[in-house]
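Everything below concerns the one structure shown next.
One protein chain omitted, others in place.
Now for subunit A:
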Amino acid sequence: MDAFTTHTGVGVPLRRSNVDTDQIIPAVYLKRVTRSGFEDGLFAAWRGDEHFVLNQEPFKAGSVLVAGPDFGTGSSREHAVWALMDYGFRVVVSSRFADIFRGNAGKQGLVAAQCSQSDVELLWKLLESEPGTPVTVDLTDKTVRAKDLVAPFEIDDYTRWRLLEGLDDIALTLRHEAEISGFEANRQTWLPTTDPLQAV
């Protein structure tokens, strides 16, 4: 995973709440067995509408998505994060994220920046009145900046540290191999295994 400290790019106002992961990428695009190329499925249904924000210049080249509350609800599909990143997004700003989406984003290096809804509204107004305004997302001081607007955002400290360092979660956990083995040695013996049952 690449380290993330600060990013500046075109902000995209998405005035919708409850943007569920079926909207971010419909199920028919989940059939790939590889990890790349999911950008074609991003907001697939909405991109058919010429008025959709990502079909407008200069938003096409956006990399900071500013969305309504409850972003990423529904299905656990990490493909939603992959599709956003494959398209070019590095940050999503919202006043509320679904838990699984937030977790998936943190694993992949997509910053889920939680701002107040009033700041989201100010960003929307700014991005709509001055399309193409660059937005800077700074993970070191946890702010979103655009022109004169400085909006603080929340992200949990551990995810922030991992993103700043660009660290792989699995490697971090495997440092605790001895504790995992110790835990396993003390599990109840009657807990089930998936080993095929012997025919009686």
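Things worth noting here:
Everything that follows uses one rule, which is that a contact is a pair of C-beta atoms (placed from the backbone, for glycine too) under 8 Å apart; a residue touches a chain by one contact, two chains touch by 3 or more; residues count from 1.
Please note the rule applied: contacts and distances are computed from a predicted model.
The protein name that UniProt records for the chain not on display, among "3-isopropylmalate dehydratase large subunit", "Peptide/nickel transport system substrate-binding protein", "DNA repair exonuclease SbcCD nuclease subunit" or "Chemotaxis protein CheA", is "3-isopropylmalate dehydratase large subunit". Where subunit A meets the chain that is not shown, the touching residues are 15-18, 20, 22-23, 26-28, 30-35, 45, 68-70, 73-79, 81, 96-100, 103-104, 107-108, 156-158, 161, 169-170, 172-174, 176, 179-180, 183-184, 187-197.
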